[in-house]
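The next block holds one structure in the form of structure tokens; read it before the comments.
Every protein chain but one is kept in place in this view of the complex.
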Amino acid sequence: MALSRRTLLASAGSIAMTAGLTTACGTNDLDDLLVEAERPPEGPVTVRWWAGKIPARDGGDMRPAIIRAFRRKNPTIRVEIVKGLSTTDGNRVALTTQIGGGSTTPDVYLGDTTWPAQFGANYLALPVDSLVPESFWDPYPQALMQASSLKGKVYAFPCYTDAAYLFYRKDLLAKHGIPVPRTWEELERGARRIQRAGDADYGFVWQGSVSESLTCVVTEFLADAGGSVLDRSGRVAVADEPAQRAVSYLRGLVDAGVTPSAVTTFAEQDAMDAFAGGRAVFLRNWAYAWGMSEADGASKVAGKVGVVPRPGFEGRPDSGYACLGGWSNFINPNSENLGAAVAFARFCAGEEAQMMLLREAGVLPAMDTVLDGPAAARTGDPTITTTRRLKLVARPVQTPYYPQVSKAVYTQVNSAIGGSEPVGGALRAARSDITAALEGKAL
Amino acid sequence: MRNQTTRGWRRYINVVNIGALIIVVLTTAPLYWMATASFKGTGEISASPPTLLPGHPTTGNYADAFGGNSLGRYLFNSALVSVVSTVVVLALAFFAGYALARLPMRGRGPIMIALLMISVFPAIAVVTPLYLLERSAGMLNSYQGLIIPYIAFNLPFSIWILRNYLLGVPRALEEAATVDGAGPLRTVLSVILPLARPGLFTAGVFTFTATWAEFLMALTLNSEDSFRTVPVGMALFSSQYTVPYGTIFAGAMVATVPIAILVLVFRRSVISGMTSGAVKG
Partner (left out) sequence: MSTTGTTGTTTGEPSGAAARTAGKTTGKTTGKTTGRTARRGTARGTGRGTTERRLARAGWLYASPALTLIAAVTLFPILFSVVLSFSEVRLSYGGFRIEGFTTDNYAALAHSSAWFESLVFTLGFTLVTVVLELALGTAAALVLERLGAARGWILAVLLLPWAMINVVAAQLWGYLYNGTYGVVTWAIEALGGGEPAILGRPVPAMAAMAVADIWKTTPFVAIIVLAGLMQIPRDVYEAAEIDGSGPWTTFWRVTLPQLRPILAIAVLFRTLQAFGVFDLPFVLTQGGPGTATQSLAILGYKTLFQNLSIGPGAAVATSTAALVMGCCLLFLRAFRAQVDEGGR
């Protein structure tokens, strides 16, 4: 076999090359990086910012406006946009390949709020807590800080957040004399009445497909029922009694026909289409759904939609839980302009940029103090004015293995909702999958 | 020829024509929905029951695809990368395929197997090392940074198809040319090349479409917007929670046009290359 001899030689060469490639750029020390990051830039520098479009309320893009405002304060730092994708997955592929491959650009990148622990643990994001005074984090939601940190270190600067709401058809509820539901049980009864009258195909639509969105839905319903995926001590609590109640409720919605069985294929778009097409009474969705359902022409239900915090379960004291979503700015530890990168990320988290987001953008600013101010009320956007009434819950993201944990949740619960697994069995399977994931043993 | 005497439309009813009709209908039915959806407004796209024709035809989706996004630029990049890759692949694969089919080199079997092994390796696994390689070579964010890997990863299949195709070409022809005093290179170019046209067409179509649609390398190797290709550009259409079917389909319609033109242009040469053996009277 002449081939194998040649292959062996080539592979030996290739291993040597590998070693060369990785050691050549693997010598950075965290302390040096942090010193570097504290130093303000000398002379003009360019920071490259990887970010998907931040939609403005008028359909435009907020990114250039934020950069202009930053330039006014920091004339020596130029910021260039690298058009990022807007989907979490596409961005993750592009960014992990680049930064894991040692690339010095982008210097700052806008990433999902579920990333910090994983990216921090994998050296793809610089810990930034030592660069700012402790009081810096005070104006941001507790859940966001929780989501952004791992083992006491914070890996991302807040940019904007997202939260889930219950959207409902004002006209249909009024027609049937049904009050806005305060519990899930009420919602189910009301929806069924309207469906029976033939006024809507579906009672309640949400996201049940095999994706991160389902983990969000489950996180919320678990909170409603008084549970969580991981409890305070880090134990896997996903098969406990509250989880049984939460997932049984979701399964029951499908069995009762309140939620279509196609919900197991629903992502945000599908649920939104059903609601905006006038086919559903209730919708669980993120803040963007307000603008979508009020859009003339695209939506059949414009002017007939109400927004409230999510209800709770009967007999439980709490309601209004909402999964925390959104995007934060991360610093590429390989960046050659760490000081400038940090300055820009801090600016996006600061009051001026947050006020711009509040006034002009179609996203929720991360800063509570901005949301509390009078300017928030003036927007007239119910998702903004109700945000402070929400109880934001973070997904169990404080582990480097969050993607595996989430996958265990959404695949098993999806099977339970679709009816191919009993609820109890699916949750026990989820528990063992999550346990394996937390030990780093899951694929 | 005999059945041509049958009068009227009935003479068109035969297995071949019905088969062709079925092929066309099955192929185009999904495309029809894509085409009409690209002219529908946001509400109508998700209307139930679906509408057969756009109720209020709009070109808004096309405006979105071109205006809000630099689709024109992406199209140019894609065309450049795909055309150059395809031409180089065909040139290199033709000679390699001929050599492997015909010339008495030792180790042809292992070479063919090795080529196969390259083709079986999943793209997700090679993209990170490729990134490292290109970064150290300073080839990121450039046209050649995409073209070179595209050529290398598409060559194996093209070599396979041309070699197997050329196996079927009678040897006597080259021998005749050699006896006539033609050198080996002239024999290949004047005798084999014209015969290889259907094989080249197949390999060319394969390479062009594969490079035209490639996503993962294009996404990771070229992060600069000015070097991005259509598939990556179209992935930029989606936002986190929305899949704008209208815009995507409008983009897809536009992205399909170059392929259709290419096929229609080369159709003639291919058909003439094919007909000599295919006329069934």
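In order of appearance the chains are A and B, and numbering begins at 1 in each one.
Rule of thumb we're sticking to: a contact is a pair of C-beta atoms (placed from the backbone, for glycine too) under 8 Å apart; a residue touches a chain by one contact, two chains touch by 3 or more.
From a predicted model like this one, the values you see are computed outputs, not experimental measurements.
**Q** Out of B:81, B:140 or B:191, which touches the unshown chain?
**A** B:191
**Q** Can you say which of B:84, B:140 or B:235 touches the chain missing from this structure?
**A** Among B:84, B:140 or B:235, only B:235 touches the chain that is not shown.
**Q** Touch as defined at the start, partner being the missing chain; which of B:81, B:140, B:177 or B:236 qualifies?
**A** The single option touching the absent chain is B:177.
**Q** Identify the residue among A:46, A:122 or A:142 that touches the chain left out of the display.
**A** Within the whole complex, the residue contacting the unshown chain is A:122.
**Q** So that we can see where the missing chain sits, which residues of subunit A does it touch?
**A** 10-11, 14-15, 17-19, 21-23, 25-30, 33, 89, 92-93, 96-97, 100-102, 118, 122-124, 202, 209-211, 260-266, 270, 273-274, 277, 279, 333-334, 401, 403-404, 407, 411-412, 414-415, 418, 420-421, 440-443
Going forward, only the chains that are shown with their structure count from here on.
**Q** How big is the gap, in whole Å, between where the Cα atoms of subunit A centre and where those of subunit B centre?
**A** Distance between chain centres, rounded to whole Å: 38 Å.
**Q** What residues on subunit A touch subunit B, complex-wise?
**A** 1-3, 21-22, 24, 50, 52-53, 55, 82-83, 85-88, 90, 93-94, 97-98, 100-103, 105-106, 267-269, 272-273, 276-277, 279, 285-286, 288, 292, 295, 297-300
**Q** Write out the stretch or stretches of subunit B touching subunit A in their complex.
**A** Touching subunit A: residues 41-43, 46-48, 107, 110, 113-114, 127-128, 131-133, 135-136, 140, 216, 219-220, 223-225, 235-236, 238-243 of subunit B.
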